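One protein chain is absent from this view; the other protein chains keep their places.
Presenting subunit A:
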């Protein structure tokens, strides 16, 4: 295959490695991606997770060849494709907007890529791909005659049918309802393991990323904050952003009072919280530590102090929301603010009520220490400005700051 030709004939035998080396992308006025290095091994299902505006879609567009990087190189299967155009790359994208060709029938849409590459039995292959997404019966309709969810599945079939070395998915399941979404998640995973392609999935849905991907990279402000398998990311987040973006976390900030070989102690407003040294990113100075809400147990009376448990309290239950499987409590502590606790509804006696005085306790091994020095109010590091309530909150804060109120 020469550099300026459309890849002809045959399908990719297997997925290919993707390597980004020192990629930066600057647009007039802002930097979308800053010095990004990333390697995705062949055949893996990789999720790029982040809030909108974090640079994840730009990363995807750079790999697809729809944008040019300001600096850096992109390698697919070891071959430098930085200077090649989108149509020359062995990459296909499932677009967030579907981008189905409105003047073509569904089958023409799906066969488009195959025909461009001169593959002979394009139509039977396209029908097969449509069967995979259970839409072969609408093959002769136009995209406008399909529902949003159906269009999304067609977009998926149109990309998958080409068996690209690398499949890019830009929030591909966004428009589907929950049931179809689950079904498609499983189907996607099946396709991926069956064909052995490399999938790069961009999403802001942390649950989707965690259930589908082998490796998740959490991206924020043009950088990858942390990368690893979903469980690792959840159990041991390295930064406050990861801790709060991926699931919920209770975070506490304080000074390190003693630092031993196996654990460090942090003084948080008079209470000592212990963290295992290997679970802490920093061992001295001002640190932020945290614990996941489901790891915390509530007690009616002060539990016995023990070296392997952290105890905080007393506090008052200020909110109880029962959701069947579990109950979510909000406990307000005079010194630590609000702590969220998820409690499995396994015992009928363990219900707590609004206003109850409670103590909180959790295993030292569940505590994690973050790289951030301090952590201020929930969500302040990132605010999703696409959300109208967030815009309202921001403008209210701005107004309050202007009026000097607090």
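By our rule, a contact is a pair of C-beta atoms (placed from the backbone, for glycine too) under 8 Å apart; a residue touches a chain by one contact, two chains touch by 3 or more; residues count from 1.
Here, contacts and distances are computed from a predicted model.
Chosen from "Sarcosine oxidase subunit delta", "2Fe-2S ferredoxin-type domain-containing protein", "Multicomponent Na+:H+ antiporter subunit A" or "ABC transporter permease", the protein name that UniProt gives for the omitted chain reads "ABC transporter permease". Contact with the chain that does not appear here is found for just one residue of A:99, A:320 or A:371, A:99.
Note on the undisplayed chain: of the listed residues A:45, A:112, A:199 or A:252, the one touching it is A:112. Annotation: of A:21, A:42, A:86 or A:320, A:86 touches the absent chain (contact as defined above). Here the missing chain is touched by one residue of A:56, A:158, A:181 or A:366, and it is A:158. Contact between subunit A and the absent chain runs through residues 6-7, 64-66, 85-87, 91-93, 95, 97, 99-103, 112-113, 116-117, 144, 158, 162.
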